[in-house]
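One protein chain omitted, others in place.
Order of writing sets the labels: A, B and C. Residues in every chain begin at 1.
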Amino acid sequence: MLQCGVIGATGYAGSVLVSLLSAHPNVEISYVASHSYVGKRFSDIYPSLKGACDLVLEEEQVEEASKRCSVLFLALPHGLASNKVTQEVLNRCIIIDLGADYRLCDSSVYESWYKTEHGSKELLTQSVYGLCELHRSEIEQSNLIANPGCYTTCSILTLAPLLAEKLVDPTSLIIDSASGVSGAGRSEKIDSLFCECNESYKAYGVTNHRHTPEIEQELSLIHGSALMVQFTPHLVPMNRGILSTCYANLKAAVTEKDIEAAYVKHYGSEPCIRLMGSSLPETRFVRGTNTCAIGWKVDARTKRVIAIGAIDNLIKGAAGQAVQNMNIRCNFEETLGLPLNVSNPL
Amino acid sequence: MLQCGVIGATGYAGSVLVSLLSAHPNVEISYVASHSYVGKRFSDIYPSLKGACDLVLEEEQVEEASKRCSVLFLALPHGLASNKVTQEVLNRCIIIDLGADYRLCDSSVYESWYKTEHGSKELLTQSVYGLCELHRSEIEQSNLIANPGCYTTCSILTLAPLLAEKLVDPTSLIIDSASGVSGAGRSEKIDSLFCECNESYKAYGVTNHRHTPEIEQELSLIHGSALMVQFTPHLVPMNRGILSTCYANLKAAVTEKDIEAAYVKHYGSEPCIRLMGSSLPETRFVRGTNTCAIGWKVDARTKRVIAIGAIDNLIKGAAGQAVQNMNIRCNFEETLGLPLNVSNPL
Amino acid sequence: MLQCGVIGATGYAGSVLVSLLSAHPNVEISYVASHSYVGKRFSDIYPSLKGACDLVLEEEQVEEASKRCSVLFLALPHGLASNKVTQEVLNRCIIIDLGADYRLCDSSVYESWYKTEHGSKELLTQSVYGLCELHRSEIEQSNLIANPGCYTTCSILTLAPLLAEKLVDPTSLIIDSASGVSGAGRSEKIDSLFCECNESYKAYGVTNHRHTPEIEQELSLIHGSALMVQFTPHLVPMNRGILSTCYANLKAAVTEKDIEAAYVKHYGSEPCIRLMGSSLPETRFVRGTNTCAIGWKVDARTKRVIAIGAIDNLIKGAAGQAVQNMNIRCNFEETLGLPLNVSNPL
Partner (left out) sequence: MLQCGVIGATGYAGSVLVSLLSAHPNVEISYVASHSYVGKRFSDIYPSLKGACDLVLEEEQVEEASKRCSVLFLALPHGLASNKVTQEVLNRCIIIDLGADYRLCDSSVYESWYKTEHGSKELLTQSVYGLCELHRSEIEQSNLIANPGCYTTCSILTLAPLLAEKLVDPTSLIIDSASGVSGAGRSEKIDSLFCECNESYKAYGVTNHRHTPEIEQELSLIHGSALMVQFTPHLVPMNRGILSTCYANLKAAVTEKDIEAAYVKHYGSEPCIRLMGSSLPETRFVRGTNTCAIGWKVDARTKRVIAIGAIDNLIKGAAGQAVQNMNIRCNFEETLGLPLNVSNPL
């Protein structure tokens, strides 16, 4: 059994990760750590996981944990991981970081969007952007896997085939996304109170959300040169789910068939992607799963394609993809321990 | 007291209208009609309006009603009103139609988007598009007022100043909207069941929603020549509210100041519009009110403006605007009987 | 115009109160105070009330406020008011306290349930329990009105006629209540986060909720001797509303007619109570209103009556009843400025 640890285990992403790992057939959780609940049992904080993980929460010590675990997952606010991971840690342990610190190759981009210094720039050359469907072969070989953001996973997967096949104008990309409230994490903020979110819908982070440079980095890579996207997140009164509605101007003569062919070519055999064509995804279709559902419509009137992706922000957008990355890195079956279907209504 | 009637009184828009009219100081409701509940008291269907309106629901008879009312509101599915309204009706009664039949000047556009023949094309020259802030002087004089759609009210109001002042590229307009479930009406459809909508978010009507030609008609008028918009509605698990997130490419040299000046010029003294600048609206801020809240951000990086409008779909997007139209037409104070503020959380 | 002040204006109850007072025809708000937002405009915290109240929030100073206001409303956590109100304050100003400090006649009961010393026991003889329908004549004369709790208002109103008319066994009273999340207030608590409340239902405060002694005090008074109730609150994933499902064993030979007669006798002409008989209330029927809706069923099989009351916890359960108390105390029409109907769905 592979020994695993989770630092930041009592946040929403961390606890979903503990849940997935506790049910994973090849894995044993030997270490869970939490900033706020040291000394309590994990299942005291999450009673619904009693029996699944009853370990006592320890201090968040990357150094120590890396000695006890073969794979160590970090689910920390940005700025922490880059000050805790070292070359020594990476020499003995695989780090899968669910935070933002190792996602951007260019530390100056990181520093400009996150307004903080990067604590270990020298490790960035070793880090792999852990969007499994796009970087599988690199993930297989790296000890520092930067698990992507939730909006970014959904948006990049939705747009990648269109850019890879040169079907759309790269200057026209608009990504209008919406997320459930668990994306804001389990912290005591007025803005996350039930009565502040319920029965309302709003945009936030307009023009300056930190997932923007991640999306641009990956889509630029696919496109072959630098591009920019307009990314606007919204908040939906539901627990889980992200939907990205992506707009792009079609290049001349591109047809609906070309669009479909691109998706089938890139994702036709991907186990965690469900192509829905024109029937369009809804977030409930992927709730609780590691599946990304993608649909699309061509507007012959306006010469645009509207491509829509849906994920569970805590699973394919965080903990599930982290497990998928572990599976790839450790040569397990890629979907081992990952739910792909859900029974609605859930 | 002005005698008013409501046909389609037990639908969501109709019942909100009855509620507003019953509290309006210059108005008496003398006629309420319903397709499904003839013979029952209105307050048997809506117990929360007991005491406000206890009239018995009658058959839906436009002819008859027009003899008993000075203002007659129609809240019917599309295709019905145009077969019930006649010149004789208009000669004796002001019709405010909450449906789609008289909104589009060009009956061929209507017939192509609604897939049905228009029943009274000859009356279209008399109809006024009842978006109060844009057509006030025409509304004052017309006996056939076509109350706009919910998405259209929100989207047109949000974009109008930008087009009127020639600040944005008219080929670049993308309107990404989201609505609460009451927009789907009070009809027995699987898709509107609690468990089918709750805890999910989806796009629908992508590329072909019927509010598209309405938005295009009005924005083209403002722009001075025909333009097209990309309009995508989404469904949010909440009762009420519409948010339109509108994207447009800025013309060269347009600044944040220019944008603000345009909104202030057009809406600075509008009683039903609240300009929020960069603090951005949320649907809860206008829940239960006839207010349209509008905010905006300029993205210096991408040279776009993102303008965001919010309304209550059943009030400013339907029943409230209908009352506002009546107020204008009947020379009442424009906001008489209309709530403009709300106490959150509601 | 009556000069009014609100201390604790930015909490949920306080802000609803500001909203109601700002629309009240006989009142001017001259003072608003907040613990957390001194120096900000009220409408910066509640943008949906822009134009309704744009006053700058001041420090919470009862002494100072009592000099500037004829009526001063306190919406503070328990334990604060009793240390701020003095005889001098009461000599020049009417205090309507939305908190718990002056509700219980017996300070030892207060101290045992609230685990804190009472700061001004000497004032308790002057305080009136402001449940309007039960204590109207005392309210007319008091300068210290203790506005009842939300659960208590709903539960006492629902059970009072049954006890007053001796129809039920006073040892058998079970009150099973449920509230929307706004009852927990606008404070940064993990338990009030959207994702902790949404899609769940739970009991809390079982056997020891602090509204128990309030209910017992008032029902004992009506009954004529001390009684106990079993009170169990639950949390419902909605913003507003309380429903109390009350169980009582019928005394021998009591019929459905007797029950109805009791309700009609006590509440038949109450403007803020809506008797629904066997059609039963739902919380949405009273959302946003100062109405208490009450229905009941007699179970011939089990010889019990199940009486069910519904209120809006922030209005009849807090701010609305406070205004109703002010109206009574100041000889205004009792429902002035108070919404009694609502248009569903809201």
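Remarks
In this section, a residue touches a chain if its C-beta (ideal position, glycine included) is under 8 Å from a C-beta of that chain, and two chains touch if they have at least 3 such contacts.
As the structure is a prediction and not an experimental result, all values here were calculated from the model.
Touching the missing chain, out of B:Asn239, B:Thr289, B:Thr302 or B:Ser343, is residue B:Asn239. When the whole complex is considered, the residue among C:Cys4, C:Leu219, C:Val236 or C:Cys292 that touches the unshown chain is C:Val236. Touch with the hidden chain on the side of chain C covers residues 174, 176, 178, 180, 195-196, 198-204, 206-207, 228, 230, 232, 234, 236-241, 243, 245, 247, 280-284, 287, 297-299, 301-302, 304, 306, 308, 344-346. Within the complete assembly, residues 12, 181-182, 186, 188-190, 192-199, 237-239 of chain B touch the chain that is not shown.
Although one chain is not displayed, its contacts with chain A can still be listed: residues 12, 15-16, 18-20, 22-23, 46-52, 182, 199, 239-240, 274, 276, 279, 284-289, 293, 314, 340-346.
Everything that follows uses one rule, which is that only the chains that are shown with their structure count from here on.
Chain geometry summary: the mean Cα position of chain B and that of chain C are 37 Å apart.
If you average the CA atoms of chain A and of chain B, the two centres end up 39 Å from each other.
Residue positions of chain C touching 2 or more other chains, listed in rising order: 12, 182, 199, 239.
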